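Quick one: this structure, given as structure tokens, is what I'll be asking you about.
We show some of the complex, not the whole, and keep each chain where it was.
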Amino acid sequence: MSVIAEYNIETQHYYGVVADEIDLCESDGSARIPMILKRLTGYGRSRFVEYMGWKLQGPLIILTCNEDMIPSNPVGYLLFDTFLTRFQDGPLTVVARLGEIFYRDEVAEASQNTTFVIHPLINVRRILPLGKKGKLIHAHPDFWLLSVYHSGYQSLMKHFKQSYKQRFCPLDVNYSSNDIEVETVEYDTKVSLNATNKPLSFTKHACKLKGHSLEKGISIRMLIYADKLIASDINLLFGLDVTLVQPINGELDRRDALDVVTNTFF
Amino acid sequence: MSVIAEYNIETQHYYGVVADEIDLCESDGSARIPMILKRLTGYGRSRFVEYMGWKLQGPLIILTCNEDMIPSNPVGYLLFDTFLTRFQDGPLTVVARLGEIFYRDEVAEASQNTTFVIHPLINVRRILPLGKKGKLIHAHPDFWLLSVYHSGYQSLMKHFKQSYKQRFCPLDVNYSSNDIEVETVEYDTKVSLNATNKPLSFTKHACKLKGHSLEKGISIRMLIYADKLIASDINLLFGLDVTLVQPINGELDRRDALDVVTNTFF
């Protein structure tokens, strides 16, 4: 319990609902159906997961996947302590024992062997064999698995095996409305809308202009950056350039994109 | 014995017999012929193995294979304990000593070197040399090896060497009947059929429609997910979409598949 305590989400932060995502997440969670959330980066993936952690009152243990991970990362390590070897539970093992939410971020990056160790836990038997300890864990009834990935990597998921994809209930959340975006930025930056509505109104234009001069859309994260930066003494056009234009436009498209910014704001 | 105890399967759960699979498994098991079970994912592989573990009264020690496994995973590790090094038996060694069922899941994923360590155990001499311990184990008369893999990977098995395939008696279990599927879902979800018969009837249609709009069949696992989700307050069409359509259909086929769902249920 002391282990779990620090993973509790105790504060409700603002989250703007897009569609049915909260209902589905609650239903999946209470039925312990493993879930895989697909959403564009910068549009509130972490925010949504944190919100669900608060709503479901489930401590949330995160494991950010990468392709060099080994099974010991989720399952645990053998450590050497005062004259003996002890097994330190990894995050997956902690959750399997104590029964909370195991949140795998960036699952599209996970190495196969860290994916396979999870299978017995989401099979009908819900077990986790600890080979290095010679023990078998029966998952706590509350154990639930929530996976998330950037939908920009959707093509990667096509390479996942059928036996993997079938184990997860997918949730594909669309772009937020502009209203949600405004409210999210306001909540996060705690800056009056007098300052923030400019980048936000720009966003509305930019969305329409996609395909013309802006290679990719502007995410909520970028709007928050812009908002925070504009709140300082920095030159306004320069601030918009480094937060909204440069991160998503190549050298060639940058001039056009800056023209759009200039025409929109000045 | 205390090691083995936790691996006992003490409860009989429902298992719907498809053909001769139980007879063959019993005969193979009593003759100690290594067996390799091929079955589609989501159609009850783990359920069948668990059932056989209960029927044969054999503790079942599982090792989920992956391509990064090393021989120490099945055989065992050298650990450092109070001033000395001790060899901790891996799952294969435990089973070889105590004589129960060694259940290798996802064998089509196993690395070659974890496969070769098993050969001396299923040769005529039935031995297991523990190189790191400098010892030789003669397998317990009850030692039996049961391997399982997803038949979607059948092409992978073609790459297995002749000397490997020949060591196993294969068991290829077909699709279950709709009756078995209904009973399995009922048993697992403990929900009245009033709710569940809808997805099940849809399945019957979907099977006929294969090749038209649904890329792959709908497994029992997916039906259970659907059933559990529908039992909650979630929108019915949405619930069917995320459990029965999205996991097995690409972006392009999804609209067609959803039409099938709509026409079938509403």
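So that you can tell them apart, the chains are marked A and B in the order they are listed, and the count of residues begins at 1 in each.
FYI, a residue touches a chain if its C-beta (ideal position, glycine included) is under 8 Å from a C-beta of that chain, and two chains touch if they have at least 3 such contacts.
Note that this is a predicted model, so its numbers are computed, not measured.
Here 2 copies of the chain are placed, and the complete complex recorded in this file has 6 of them.
Note that in this section only the chains that are shown with their structure count from here on.
Simply put, chain A must spin 60° to overlay its Cα atoms on chain B, rounded in steps of 5.
For this pair, chain A with chain B, the centres built from the Cα atoms lie 31 Å apart. For chain A in complex with chain B, the residues that touch the partner chain are 20, 23-24, 26-28, 30-31, 33, 70-71, 78, 80, 83-85, 111-113, 116-117, 119-120, 123-125, 127, 129, 131-132, 134-136, 158, 161-163, 165-172.
Put simply, chain B touches chain A in their complex at residues 3, 6-7, 41-42, 46-47, 50, 61-69, 73, 77, 79-83, 88-91, 94, 105-106, 109, 150, 152-153, 188, 216, 219, 221-222, 225, 228-229, 231-235, 238-239, 242-243, 246-248, 250.
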